[in-house]
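Yeah, one chain of the complex is gone here, protein chain that is, but the others are all in their spots.
Chain IDs A, B, C and D follow the sequence of writing; residue 1 opens each chain.
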Amino acid sequence: MNQPPLVKINRVGKRFGSGPLVLDGVELAVQRGEFVSFIGPSGCGKSTLLRLIAGLTEASSGELVIDGMTPENARELMFFVFQDANLLPWRRVADNVELPLLLRGDPTVRRQERVAHMLEVVGLAAAAQRFPWQLSGGMRMRVSIARALSVAPQILLLDEPFGALDEMTRDKLNEDLLAIRARDPFTGFFVTHSVTEAVYLSTRIVVLSANPGRIAQVIEVPFAYPRPAELRETPEFLQLLAKTSRALRAVRNN
Amino acid sequence: MNQPPLVKINRVGKRFGSGPLVLDGVELAVQRGEFVSFIGPSGCGKSTLLRLIAGLTEASSGELVIDGMTPENARELMFFVFQDANLLPWRRVADNVELPLLLRGDPTVRRQERVAHMLEVVGLAAAAQRFPWQLSGGMRMRVSIARALSVAPQILLLDEPFGALDEMTRDKLNEDLLAIRARDPFTGFFVTHSVTEAVYLSTRIVVLSANPGRIAQVIEVPFAYPRPAELRETPEFLQLLAKTSRALRAVRNN
Amino acid sequence: MKARLLSWIQPAVTGIGLIALWYLIKKISGVPSFILPSPDEVLRAAWDERSVLISAVMLTSRGAVLGFLAAVGVGFFLAMALGFSPRIKASFYPYILVLQMMPVTILAPVFVLWLGQGLPSIVAITFMIGFFPVVANTTMGFVSVDRNLQELFLMCKATRGQEVRYLRIPGAMPYFLTGMKIAGTLAPIGAIVGDFLAGSAQGGQGGIGYMTIAYFSQLKTPALFATGLTACLLGFVFVGGVNWLHWRLLHQWHDSMVKKE
Amino acid sequence: MKARLLSWIQPAVTGIGLIALWYLIKKISGVPSFILPSPDEVLRAAWDERSVLISAVMLTSRGAVLGFLAAVGVGFFLAMALGFSPRIKASFYPYILVLQMMPVTILAPVFVLWLGQGLPSIVAITFMIGFFPVVANTTMGFVSVDRNLQELFLMCKATRGQEVRYLRIPGAMPYFLTGMKIAGTLAPIGAIVGDFLAGSAQGGQGGIGYMTIAYFSQLKTPALFATGLTACLLGFVFVGGVNWLHWRLLHQWHDSMVKKE
Partner (left out) sequence: SVMVLAGCGEKAATPSAASAPGAAKPLTKVILQTDWYAQPEHGGFYQAVVKGYYREVGLDVEIAQGGPNSMPVQKVVLGQAQFGIGRSDEIIVGAGRGIPAVMVGALMQRDPQAIMFHEEAGIRDFKDLDGRSIMAVPGSNWVTLMEKKYGIKVSITPLDFGLSRYLADKKFVQQCFITNEPFYVKRQGAKPATLLLSDTGFSPYRVWYASRSYIDKNPDVVRAFNAASIRGWNDYITGDRTEADALIGKLNKQMVPEFITYSVDAMKQYKLVGGDSAKGEMVGRLDPARVATEIKQLADIGVLGRPVTITEVLDDKFLPAEVRVTAGGK
């Protein structure tokens, strides 16, 4: 671990306008290939932190360095799964997934292959020609996930991507995400409310406290990749799960 | 149970336009005071079923009778927590919560009291004067929940209200919901992806299969109300949880 | 089917009602026909003057169509330039307003001098009268784009041009189409004014604007009204076209069109 | 502070550029001053005729303001009626179009004879010219309301009136304001045309429309341009007012205004 961190968050604070402090003194260094989950109470600043990394909002104090660049300049390397599905209402499902590939100029055939494959992964091959308003909430979110995965970015920011999905679909997509990561390695930043998910996917879990958002605890997850689905039933896993839940509860209670 | 059911769903089928069948032969009778949860894979028709009960969409076959009326006419009795927060962007948080009370003509003082109380319940008292775009995703959803609860309807339809919330907030709101229900009894229809939540809250759990959505299994939850928070750790609870999870997995696998 | 039929019957019923009202007003107020002719007189005049009216419409249509296209096209690109950056907007918007608000009669001689009498000047005048609604609406559409989608495009490293093409243009469509509809109603008026200020007529046969004054000065009021209604027909063609476009572009996704079941 | 300053400097720089261009065009093309005067001639004429221009603007403003208010008010309620039910819309929209597309020159005599020469007719003509953009935009705003919010109102058992008041009107604001902005640019033109078609010069001093004819027929072209620019100033007042309203009503929530950080 002697190489410089891919993402360096340096005593970052954030407030909107003259509002209260939303994030305070956030300090984090993330190496290439890590998968960091953020958990914390609603409104504690998780989305804001992701948006800071993506350069969609500016830090009020401190600084972020990503691969030696400012967040804005490093967007090249990143993609974002937003908390809302954020689909273009006038594009069909397949066209929505295709959009980032189209924008970066991938050739048509490659685009179509990738779109078809990703829709297969999220189980929406049959809905490829529908418009967003014809989808269920969970399906919309899956389109958004397919869109992000099709880009295969170096850094993937995921803001509660699986919140609107049933446990089974969720577990499957968790596994798919790890599989994709094994093939096309990316550094992940992941917001979730599911502790299980956080433990299963991450190398590290950052527990945030609220008002203002501060890093309360960082929990290392020692399990090696690839992680089989059954890992989730092992005692070590359940132990870490309990630890994380406790940390979260502690944060909540003060 | 000799009184006629409050909600009677009679062999209801639904397809959108000339699309595939979304719901098929759904048959369910719900007594006053029940709390029915729907679980099932993403896109199986849970939201559609709630929308049918609310009369926001029409059944393609079969019929729904609510307190002897058509769904449209029975809207008087109902309120809906939509899957998206569905806030008016030009109204502040408090004004959004106030809206249904305003529309039904409650006096100002009563309205203000209720709004203040409900914002307290969902933990948003401090954000009362913000606009929706200044909220986090989870906060927006909590505004929507506060809005529904402030109405105190006879029938409450909740479409994944707690999906965007962290476990702690979620558990707290689960308990709050039961407390509110103990005071102002309502009949609940609840869509969720959390099996724990379904078992903790419901009198019955309806497991739906997908393509088309059919009732795969109905699981009775025998626990008496009030249900203490600790119920969730009892072996009986965990057993029912496992049973429900199995039912859900079974549905997923064929 | 029934809905289809109704959508024809309803305006027809209103139309009949309005015509009845027209008769009634005429009867009660006793206004003479050379001021307000009755509908049947207008109809008869339209029939009597049909050959003149048809060729007047033909003449005026060219100016109206070209002026409309210019207003829509140039207006759209102008709006795009304005929407492209707040700096461009701040710099140019006030002057576009000046252009719109400058009475066209004042500029007409300049046009005629440069473009000559006839079609080019008429088109220029029609353009002047119709372009601003397109600009105002489309600009508003461009700046009303959903912030969240804008952030998506940021994350996609979309160029400004891509953002315009894939996000702002489709997003502004409902506004643009409304502007286009207004331009459509203004185009015939513009062409008439143009005809008036820069047209010319041979053998007593000019465009609609020309015929308007001719009938007016000859006190042929029923024919004058017939001419006015003919101009409206021309306008209906534009509005019909825009409505069709509206349907084509929005019916699959926009809230104004999509019928949720 | 700096942004504030810039927002003044930018249009000023463009303005200077445009004036330079104006000089250049005049120099190169050699257009005589009685067709296209140079900016300094216009300025000098404006100064020489200042007393006439000021009182002309005063006269015309009344018609423009009242006509503008009528166009916005009536247009808004008309749009509300049209948005209220698709049936009403189907029944009346075509006839509103006819009203808009009927050249105002044809109806002007009817106005003059019923309302008399002067202010009432001028207001009526201004209204005729300006109301449709308000109707078209507001109607589009009304029908573009988010379906999901409509469903919320259904669940609230909202009456039709409540839906209009609490959902459709606020939701249609961005459209309505755009329509209002267009009406604002049309109001001075409308008042000028009205002055032209139905004005009467009182005490030897007419409104802007009258001065336009007077200067035009006397070859006082620089004064004519000065009059046109004065009309634009009047228009700027309207547009400024609408922009202020836009800011007031939307800055806290609408994507066109809210600055996400």
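The rule is short, and it goes like this: a residue touches a chain if its C-beta (ideal position, glycine included) is under 8 Å from a C-beta of that chain, and two chains touch if they have at least 3 such contacts.
Please read all numbers here as calculations on a predicted model, not as lab measurements.
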item	value
Contact partner of the left-out chain, one of D:G63, D:G83 or D:P109	D:P109
Selected residue (touches chain absent from view) among D:A81, D:L99, D:A214 or D:V237	D:A214
Contact residue for the chain not shown (choose from C:I129, C:V145 or C:L197)	C:L197
Selected residue (touches chain absent from view) among D:C156, D:M180, D:L197 or D:A226	D:L197
Missing-chain contacts mapped onto chain C	31-35, 105, 108-109, 112-113, 117, 195-197, 199-204, 206, 209-211, 213-221
Missing-chain contacts mapped onto chain D	32, 34-35, 52, 108-109, 112-113, 116-119, 196-206, 210, 213-214, 216-219, 221
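Note that only the chains that are shown with their structure count from here on.
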item	value
Interface ranked first by C-beta contact pairs	C-D
Geometric centre distance via CA averages, chain C-chain B, whole Å	50
Centre-to-centre distance between chain B and chain A (centres being mean Cα positions), rounded to whole Å	28
Two or more partner chains touched - positions in chain B	16, 84, 133
For chain C, residues that touch 2 or more chains besides their own	147, 254, 258, 260
Residue ranges of chain C in contact with chain D within the complex	6-7, 10-11, 13-15, 18, 31, 35-36, 87, 90-95, 97-98, 100-103, 105-107, 109-110, 113-114, 132-133, 136-137, 140, 143-147, 174-175, 177-178, 181-182, 185, 188-189, 192, 208-209, 212, 216, 224-225, 227-229, 231-232, 234-236, 239, 254-256, 258, 260
Chain B-touching residues of chain D, taken from the complex the two chains share	148-149, 151-158, 162, 166-167, 170-171, 173, 252-254, 258, 260
Sites on chain A touched by chain B in the complex	16, 19, 39-43, 46-48, 83-84, 127, 134-139, 142, 159-160, 163-170, 193-195, 245, 248-249, 252
